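Of the protein chains in this complex, all but one are displayed in their positions.
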Amino acid sequence: MEKRKVNKSVVIGTIGADAHMIGGWVLQKTFKDAGFTVAFLGAVVPQQEFINAAIEINADAILVSSMYGMGLLDCEGFRGKCIEAGLKDIILYVGGTVAAPLELDKNWPEIERRFREMGFNRVFRVSTTAAEVAKTLKEDLGIA
Amino acid sequence: MEKRKVNKSVVIGTIGADAHMIGGWVLQKTFKDAGFTVAFLGAVVPQQEFINAAIEINADAILVSSMYGMGLLDCEGFRGKCIEAGLKDIILYVGGTVAAPLELDKNWPEIERRFREMGFNRVFRVSTTAAEVAKTLKEDLGIA
Amino acid sequence: MAIKIKNKRLTDEEFFKIRKEEVLPMWTTGKGVENLSECIEIAKELSQGKNFALKLKEAKEKGTHLLIPQFGRALTEYTIEGLEYVEANSDLASSGAWLIYSDSYTRKLDFKSAQAGIERSKKEGMSMLNGWPIVNFGVEEARRIMKATKVPLSFNSTDEDGRLAAEIALAAGWNSCFVRSLQEVIAHCKNIPLEEEIRLNQYEARLAGIYTENGVPICPWNPSNLSGYDSAGYRCFVNVSESLLAAEQGVKYQFLELGQNMNLIQDIAMIRVTEKLSNEYCKRFGYNVEFFTGGFPFLGAWPPRAEEANAMIAWNAIISIMCGATGVILKCQDEAFATPTKESMAMSVRIARHLITLMGTQKIPDNEALRLEEAMIEAEVRALMEKCLEAGDGDMAVGMCRGVEAGWVDTMLTPWKYNKGNVTVMRDAEGAVRYFNTGDIPMPPEVKEYHKAKLAERAKKEGRELNFDMVVQDLQFASRIAK
Partner (left out) sequence: MAIKIKNKRLTDEEFFKIRKEEVLPMWTTGKGVENLSECIEIAKELSQGKNFALKLKEAKEKGTHLLIPQFGRALTEYTIEGLEYVEANSDLASSGAWLIYSDSYTRKLDFKSAQAGIERSKKEGMSMLNGWPIVNFGVEEARRIMKATKVPLSFNSTDEDGRLAAEIALAAGWNSCFVRSLQEVIAHCKNIPLEEEIRLNQYEARLAGIYTENGVPICPWNPSNLSGYDSAGYRCFVNVSESLLAAEQGVKYQFLELGQNMNLIQDIAMIRVTEKLSNEYCKRFGYNVEFFTGGFPFLGAWPPRAEEANAMIAWNAIISIMCGATGVILKCQDEAFATPTKESMAMSVRIARHLITLMGTQKIPDNEALRLEEAMIEAEVRALMEKCLEAGDGDMAVGMCRGVEAGWVDTMLTPWKYNKGNVTVMRDAEGAVRYFNTGDIPMPPEVKEYHKAKLAERAKKEGRELNFDMVVQDLQFASRIAK
């Protein structure tokens, strides 16, 4: 199987019933400045809409923002839907305030474990800067 | 041995090199209002001065204020000096910020143990009100 | 585009038709509030001595403040446990109220996901939702919560449509729903037209009116939290315009709640002008409304460490206190991480209560800078209000819709697709929010000049041209920890 060529393109949006768009907005600006093609979907974005946009722009990665504490619930089944849509190997990142209970946020390895189990490549804390995310993605894509 | 008659009189002052006088000042006002005879010695009071005043007014108790964290050091030998002066049974209270290290303040039973060992009848936290001290002394004197 | 909505009171016939056909059938728990008169009677009983409107009135008359922490957990037990904990571990009971929020699924009427979240929370032994799913639990559970607290309850119900949630909350003796439309689409919506949003909110406002007319004073929140990054003038306009819409439906008390940008003078000017103009416009249209004001802590990104968060909690509370706002809404140090824990909320109440002890009745003294800022905000809002009334032929609802459509009602950032987003705001040298770009807003020239001059001061101070990167930096300024 041949390795897919890097396209420097990403889909960015806030998942689920979450209306917080600033995090995603800053992210899309950073990635555009870094020379990426960006499909920015705003807030309150269903899983399928992320995937459709990823197909449309041939995205390397989907960057999911979740700020309201229910990211763990909203992201369930995301990798499965990607696989169904033929995006088996697409990089999935999630970041923000991804869990409502503070006891879970304070147990970050458990959060990482859960998202890894759901097929996400990385999960970022809310304090991560957009520049750090861009740097990490470039490394993961081998274009750093 | 006959029990000494209660005289409703107290000596109040701030011990050692400590210049904080407000605590003692509030205390003396409260005790005066409660009908006590009060010898108020202000701040920076040596042990012997407390004792001399206690003899002079035939005090039931000496109330030692210590606000600067070195009360544990300043109170050493106080009971001994009282005994020497013939005040074997005088009630000794101490209160305030009596120990510099926070770890000691947070271990209050240890503070109580140390002052008890030094012959003090009671030790009060800095958050104790003057009214509470007056109430306690009246109980200890059996005139509540 | 023809605007069908009118700023007109729903008749009883219209109201009860909507109630029966649209609202109560939304979810099974709608059945529990079918008998409105009975609900009102129970609400009267349950809110005895802890009515939100009356507590606000009392505090305003005394010149004191009502502290308003926020809470909401996936399960009723967790929620009650939280309220009881905070009330036991702070002085909330002496002068306070709760803002209980629902989870975001409930706000999107996705009661199935809310139900899944309830089950999941039970399974995990943690609150996996970001609020209390009032609709799923229904009125009896809401009454349990009301009985458990010593202070009034407000309910933050909704994104697009909080009608069923409000029915349940008011029927449980909670004395506050929300009146809002532009606020809501800018803050939380994506696709709903403003016209439809106004229609939904007319119902919620009318419901508050009916309770009030029947002896249970309801004081809905009229908030402008918006996107968290909006100009003071836009915030103020949102409150004032919506005060008219609510008043038309018979709302007699309104809690004007404004999101603070954290510039002392501008925030105070914004809150005071909002109260002044809401009063004035309501009077002009013959509405008799009593207004209260409240400051909401900064809605942008919070710092991820306790001490920096405490600095924000204190500064935000101090702005509200110095303003003389009756309500002081509280966030807590968990803000950057998760939904608030009861422990952190109790801490916030303690901080704010002691600030009130320390500050007593200290207020910002009257001063020229404040008067100027008030004059500028007032001029901007008047221009917007008058243009709306003109465009709507005297009908505020119509005018607001036309303004958004044409783009002269506009703000910078929102998930809502109908907002043009042609304006840009940026902080000036003192942290006040200014227009970098006024888009198509009908800004009086002197106001435009004022904003321009204020931004020029910043450019000069920083020795660099103003640019878009500064907008982005501004968005995150309060969350950055000095290293």
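Brief remarks on what is shown
To keep things simple, chains are lettered A, B and C as they appear, and every chain counts its residues starting from 1.
Keep in mind that, in the parts below, a contact is a pair of C-beta atoms (placed from the backbone, for glycine too) under 8 Å apart; a residue touches a chain by one contact, two chains touch by 3 or more.
From a predicted model like this one, the values you see are computed outputs, not experimental measurements.
Within the full complex, the chain left out of the display is in contact with B, C.
From the options C:Asn35, C:Ser94, C:Asn191 or C:Asn467, the residue with contact to the chain not on display is C:Ser94. Between the chain not shown and the residues C:Met26, C:Ala314 or C:Ala459, the one that touches is C:Ala314. Residue C:Arg353 is the one among C:Arg163, C:Arg206, C:Arg353 or C:Arg434 that touches the chain missing from this view. Note that of C:Gly173, C:Pro303 or C:Pro340, the residue touching the chain absent from this view is C:Pro303. Subunit B residues in contact with the hidden partner, per the touch definition given at the top, are 14, 16-19, 21-23, 25-26, 29, 42-44, 68-70, 72-73, 97, 99-106, 125-127.
If you put the missing chain back, the residues of subunit C touching it would be 91, 94, 262-265, 303, 305-308, 310-312, 314-315, 318, 347-348, 350-355, 357-362, 365-370, 429-431, 461, 477-478, 480-483.
We adopt the following convention: only the chains that are shown with their structure count from here on.
Averaged Cα coordinates give subunit A a centre that lies 30 Å from the centre of subunit C.
Subunit A and subunit B have Cα centroids separated by 66 Å.
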